[in-house]
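All protein chains but one are shown at their positions in the complex.
We just call them A, B and C in the order they show up, numbering each chain from 1.
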Amino acid sequence: MTAIDFNAHRRARSGAADDTARLLELEARYCSHGDTVHYTDPPKIFDRCEGSYIFDTEGRRYLDLQMWYSAVNFGYANRRLNDAVKRQLDRLPQVASQYLHRQKIELAAMIAEDAEQKFGQKGRVHFNVGGSQAVEDSLKLVRNATGGKSLMFAFEGGYHGRTLGASSITSSYRYRRRYGHFGDRAQFVPFPYCFRCPYGKKREDCGLFCVEQFARLFDTEYYGVWDSKAQSCEFAAFYVEMIQGTGGYVIPPPGYFERLKEILEARKILLVDDEIQMGFYRAGKLWAIENFNVKPDIIVFGKAITNGLNPLSGVWAREELINPTVFPPGSTHSTFNANPIGTAVALEAMHMMRDHDYEEMTALKGARFLAGLRDLKKRHKIIGDVDGLGLALRIEICEPHDSFTPSKAITDRLVDIALAGDLEDGGRKVGLVLDIGGYHKNVITLAPSLEITYEEIDLAIALLDQLFDRVGQ
Amino acid sequence: MTAIDFNAHRRARSGAADDTARLLELEARYCSHGDTVHYTDPPKIFDRCEGSYIFDTEGRRYLDLQMWYSAVNFGYANRRLNDAVKRQLDRLPQVASQYLHRQKIELAAMIAEDAEQKFGQKGRVHFNVGGSQAVEDSLKLVRNATGGKSLMFAFEGGYHGRTLGASSITSSYRYRRRYGHFGDRAQFVPFPYCFRCPYGKKREDCGLFCVEQFARLFDTEYYGVWDSKAQSCEFAAFYVEMIQGTGGYVIPPPGYFERLKEILEARKILLVDDEIQMGFYRAGKLWAIENFNVKPDIIVFGKAITNGLNPLSGVWAREELINPTVFPPGSTHSTFNANPIGTAVALEAMHMMRDHDYEEMTALKGARFLAGLRDLKKRHKIIGDVDGLGLALRIEICEPHDSFTPSKAITDRLVDIALAGDLEDGGRKVGLVLDIGGYHKNVITLAPSLEITYEEIDLAIALLDQLFDRVGQ
Amino acid sequence: MTAIDFNAHRRARSGAADDTARLLELEARYCSHGDTVHYTDPPKIFDRCEGSYIFDTEGRRYLDLQMWYSAVNFGYANRRLNDAVKRQLDRLPQVASQYLHRQKIELAAMIAEDAEQKFGQKGRVHFNVGGSQAVEDSLKLVRNATGGKSLMFAFEGGYHGRTLGASSITSSYRYRRRYGHFGDRAQFVPFPYCFRCPYGKKREDCGLFCVEQFARLFDTEYYGVWDSKAQSCEFAAFYVEMIQGTGGYVIPPPGYFERLKEILEARKILLVDDEIQMGFYRAGKLWAIENFNVKPDIIVFGKAITNGLNPLSGVWAREELINPTVFPPGSTHSTFNANPIGTAVALEAMHMMRDHDYEEMTALKGARFLAGLRDLKKRHKIIGDVDGLGLALRIEICEPHDSFTPSKAITDRLVDIALAGDLEDGGRKVGLVLDIGGYHKNVITLAPSLEITYEEIDLAIALLDQLFDRVGQ
Partner (left out) sequence: MTAIDFNAHRRARSGAADDTARLLELEARYCSHGDTVHYTDPPKIFDRCEGSYIFDTEGRRYLDLQMWYSAVNFGYANRRLNDAVKRQLDRLPQVASQYLHRQKIELAAMIAEDAEQKFGQKGRVHFNVGGSQAVEDSLKLVRNATGGKSLMFAFEGGYHGRTLGASSITSSYRYRRRYGHFGDRAQFVPFPYCFRCPYGKKREDCGLFCVEQFARLFDTEYYGVWDSKAQSCEFAAFYVEMIQGTGGYVIPPPGYFERLKEILEARKILLVDDEIQMGFYRAGKLWAIENFNVKPDIIVFGKAITNGLNPLSGVWAREELINPTVFPPGSTHSTFNANPIGTAVALEAMHMMRDHDYEEMTALKGARFLAGLRDLKKRHKIIGDVDGLGLALRIEICEPHDSFTPSKAITDRLVDIALAGDLEDGGRKVGLVLDIGGYHKNVITLAPSLEITYEEIDLAIALLDQLFDRVGQ
């Protein structure tokens, strides 16, 4: 039998350490390092997870404060959601996307009915897999609705994915540099990042200078984006994360998005709300945008809708943009777009969100966590800023001499030490899993499980305190 | 509690018909129709699946001959693979893609070791989710390796996905028309579709005229693709499906790809082998390309690697293209790129493929199926052509007067009747799930389960015979 | 004889008025109105010109203060330059651009030797015809020198021509809107237009806030233009008019360009200096850039080099960018690129500029003109701002209530009245030819002949005074 003659590399059951070494060696030889694994060196191997904890191959426990960048909002190995997968496996684990199944329909209906109630706008849902592909679908909706316009506004610091199309509207040039020309590159607009105001203003008296700078672009055709005679903008839509994810969990000031939406509506520019990271109660509401008193034209979602069990993603769009006349059959497609396992677990997650008051829960837990962070800030000069909305929280790490100059070096040390796993919790060794974000890679972006307990929050604060102490020494 | 106030639409347990009507109504209101569901009207709802069969909400059985367009090669609800998901759910259902887990590493290693043995080339694997995103990653590899060149050759009739980038190299203009400008649109080259030779040649004496037409493009700079002075091509890579999927399971003549590869190598143009639909023994080998005596520079895979249980996809690339020096950390990324459930089931699938001789199995079953089809062709004038490689089989439906003029109308009728579910199998009603492909939408592309039994093959032939009889009447 | 059977439309010599009517009728039927002629309605027909004056078909005289948008710097029908054309006509009026002629070589040498002396940099000249084509050639130089990068920075309010490539770096979206996608659209940066500071600053204490905003873009990769790891910018060059032409003859504050160049050099971004409108002593120096203490990487020139007698244009570039190794034979081309008549008259013009002290002349005349404008400003509330450098002068027309709000309506009336030709000069009717520029189309951009007499300057001021009086009434 010669079909596949794999040089079988059997797991030596002897010891975890041997096994880990073998795995790292295989990884060094056969895995692409083009993903983000080798941001850490050596890479960390995890073996088991439960609730707010993840365990390495040696069984060491890590309190996870990033939860797969907010993909696992409902805790690792959440029983209810895991069971939903198992049920679906037993009944209809597969069905071609050209046919229907109950879960797809009910999930779309739940999302659209909720949006209709909240935003007063009918709409529909289109599924796909992976956030980037949902972003690509949203680009198709926008381009289709605007006669083929393919230029977008997006935010400095914004992140919308890594397909070529999504990279075009994602701010970092590093993500495009190796790949030649991007003919649909977005125009990037400063985000209202008040701690480091791009215009050097103070929040108290800035009069939202930043959004008025954006408004200025429409004053004459010579600012490059607007044809006053034709009343037409060169840019079809503005892609926003209401709270930037990769950008460092920056929370915009009150009024910003209301004014932005006003400008966009006056210019017939669509607002695409990327909720891939902040959706599903990360920021205290089903959609982060609900915090800001504006209505989206399109919502893009992904990650936590399946609690990380399946890459299901999707877009909701206003009826005008997505009804079958303007967006008819065959407009877009992917094999796994509404795959039964993904939609089944997402449907269960939506039911779970209906069954429990996540809004109140995240408000209370978020308040406790943020209070802890504020306390830490008082005591550690390397903390320049802390902030939070719901359970999206941030700690900005700075040089201790001014608590302002960003320090990537200190941040890296903090995260490395946290991941080394030898912090102490009541005499036991424990680690912390932290994620880094921010324009200067100096922000610890905290996305704990929404199911985190108050005790775990207190532990998190205590462990962070230890951590800052160690680095501060 | 107001967190989500869904207008709950409870499933009336009363009767399946009521329920189906309610689902269809919800679907009409809340689901985007932009996918392929509404190619059929009314859309079909399926409820349960097992082996080669899928069942509708009324419990009717359908022999499935398309298996989610070849995503479910190992049969619906395959026990071994389903169990792999369940085990992973219980141990490590989630882990951020920036950390490692055993399944990712072992899966990459199995694929790369196999490729090294077969193609004599070291390489690495990069995972993603959804075939299109893997195609996008392959575009990044190609663009990076060629100094940013972003133009590709691809085949007429070729299909590589529906992101904007993948649509650029997918032949059908219908997939691009609504979406404005595609600055990276491929140059599409005629596929060696001998039954309908683009150049009107006969296979017996064509001397592979088609591939020599491609070779001609390099004769002078004035054919638009080649700078003879600089010995440089405007096009970075040629994207191929060795057997076209959407294009109608067209099997190329011997020698075609060998000569093509020779031309490409002489011009330093990369060969990207899209195995998303044909990989994993659909065409009788792990990779379809193994049938054609050429070596790929990059392989893109997806679909059947998880048997449809997770959208895991990926690329394998030659070491020169993907080693950490040229494709360093952060080059591309997605949240779910090597998600533990997807890699766990894929790893199990790879083990399963090693444990059984799928090459022999698909050869034998394919031969039996093709023999049946050839017999049908003799008796039904609407069959213009049948062909097959492994268990990728095709029936080309034509006008009966010449058995050559493509008939989309007859094909549609065949598929509708098949899906109506009232064919007869030993007195019981049964349906057939068929998929349509081909340049003229007149090809029934058959992708049965590789686990299909001989009895089921015979039944398939018998049901097709019934079907052709009905339409032929 | 039927070769061309034109419906001959013979000029009726009867009367000028009849003839004018006939011409306007033909124009209405057979001329494209896509150019700028129909900005005025009815369009004006001119018949003769001399010195600072142009005459209409009825023989009425107009003092011209725009001189074909600065293409006729040396006065209409300049004898010395006209004679150069005639001499060339008699000797070598034609020669294929693949062969050499004396005039091309000597002209290139004069320009390059002058640049080498002024900027301390060796360089070469490449000719073409029309400013836009020279801009296109400069884009080729830039793209070639930066490994194919095709994105540029350019200024809000900037104008570089109307080919598709030049339109990509020209600010106004109106120039692109009708023409679909522009994959190389520039990023437009606010120009230091201090009278209307884009950031609402005051020149006295702004600290050149605007250029520091540009510098800010390089602080992190997340501002979208810079890869800090690779030390590489997404944008290859910055296209500047040192004094904006179409933008309204805005003169930048001291220090701006010095700081800008510093930033660009640190980032290896090329500076392309578009001198098409401001070159050849319009701004008091051969090149406007000589006023600002910075060195260009590339200079683009056109217009006045032939005094409007031939569309000769060209680029000068630093040796590193244009030497035969990097920019070898065949890199670009056009039939008329160094046509003998164009190069002959340009060579004569360069000799003329060497023979006379245009620097002193334009300084003195400019000072007198600007003094007159300042005096007018004191007496007319509709003048918001006047400014000038050399003989590039501006009057910004505003609402009289605040002398600040731009008034396109008043500006249009002023220009229409001026062109009506019934202003009074010592009892005789006379007109003024004025051009409008500015972001709000409220700036009278004055480009008088460099050969204008002091009496004509005084007359210009007197006529403008009359004009403002009429409109102010």
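Convention: a residue touches a chain if its C-beta (ideal position, glycine included) is under 8 Å from a C-beta of that chain, and two chains touch if they have at least 3 such contacts.
For clarity, every value in this text was computed on a predicted model and none was experimentally measured.
J.: Have a look at B:75, B:93, B:247 or B:388 and name the one touching the chain we're not showing.
T.: Among B:75, B:93, B:247 or B:388, only B:247 touches the chain that is not shown.
J.: Out of C:311, C:384 or C:406, which touches the unshown chain?
T.: C:311
J.: I'm checking contacts with the chain that's been left out. Which of C:85, C:225 or C:370 qualifies?
T.: Only one listed residue reaches the unshown chain, and that is C:85.
J.: Just one of B:16, B:225, B:263 or B:326 touches the chain that is missing; which is it?
T.: Missing-chain contact among the listed residues: B:225.
J.: Write the list of chain B residues that the hidden chain touches.
T.: Residues of chain B in touch with the missing chain: 148, 150-151, 156-157, 171-174, 176-177, 180-181, 183-188, 198-199, 213, 216, 219-230, 232-234, 247, 439-440.
J.: Residue-wise, where is chain A in contact with the chain that is not depicted?
T.: Its contact residues with the unshown chain are 147-148, 180-181, 183.
Here is the rule we use: only the chains that are shown with their structure count from here on.
J.: If you average all the Cα positions, which chain's own average lands nearest?
T.: If one averages C-alpha positions chain by chain, the most central is A.
J.: Of the other chains, whose C-alpha centre is the longest way from the centre of chain B?
T.: C
J.: Return the distance between the CA-based centres of chain B and chain C, expressed in whole Å.
T.: Here chain B and chain C have centroids separated by 57 Å.
J.: Counting in whole Å, what is the centre-to-centre distance of chain A and chain C, each centre being its mean C-alpha position?
T.: It comes to 49 Å between the two C-alpha centres.
J.: Could you put a whole-Å number on the gap between the CA centroids of chain A and chain B?
T.: A distance of 30 Å separates the two centres.
J.: Please output the residue numbers of chain B that touch at least 2 other chains, ranges allowed.
T.: As it turns out, chain B has residues touching two or more other chains at 147-148, 180-181, 183.
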